[in-house]
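One chain of protein is taken out of this complex; the other chains stay put.
Moving on, here comes chain A:
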Amino acid sequence: MQFMLLFSRQGKLRLQKWYVPLSDKERKKISRDLVQTILARKPKMCSFLEWRDLKIVYKRYASLYFCCAVEDQDNELITLEIIHRYVELLDKYFGSVCELDIIFNFEKAYFILDEFLLGGEAQETSKKNVLKAIEQADLLQEEAEGRV
């Protein structure tokens, strides 16, 4: 996976994870263009498109678009499953997750993603294990802060 973007229906970025080295300016341009392209697509269209020289896989969950750019050899259908797994993780963590949760706790969304994917590939295929790791890390954080 080269990058993952989460954005609202108004085109506001809620999360951006980049697995390839690109400057801030380049990232901004790609995000802007890709977001526009996807928002322009009709609901009946399929979840895959070829954009520039990338394969894009996207899916909308409620008011959020989850969009991944994958390599040529990557399996698009399993990428949809990866997106779904991430949403499930968020859901379990936040309890019926909605966009606001991700807005107000964006750093947590990143932490969860970083326990699920690393360098663009899945590091853990068990939902339970990912959540357990997050839980433990959170605990560690609380101890460190002494509940400030």
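Going forward, contacts are C-beta pairs under 8 Å (C-beta built on N, C-alpha and C of every residue); 3 or more make two chains touch, one makes a residue touch a chain; residues count from 1.
In the analysis below, contacts and distances are computed from a predicted model.
This complex has a chain not shown, and the name its UniProt record holds, of "AP-1 complex subunit gamma", "Exosome complex component RRP46", "Cryptochrome circadian regulator 5" or "ATP synthase F(0) complex subunit e, mitochondrial", is "AP-1 complex subunit gamma".
Although one chain is not drawn, the whole complex shows that of A:L22, A:L54 or A:V87 it is A:L22 that touches it. Touching the chain that is not shown, out of A:L54, A:V87 or A:A122: A:A122 (per the contact rule at the top).
Touch with the chain that is not drawn comes from one residue among A:Y61, A:F94 or A:Y110, which is A:Y110.
Seen across the whole complex, the unshown chain contacts chain A at 12-16, 18-19, 21-24, 28, 41, 44-50, 73, 75-78, 80-82, 85, 103-104, 106-107, 110-111, 114-115, 118-119, 121-129, 133, 136-137, 140-141, 143-145.
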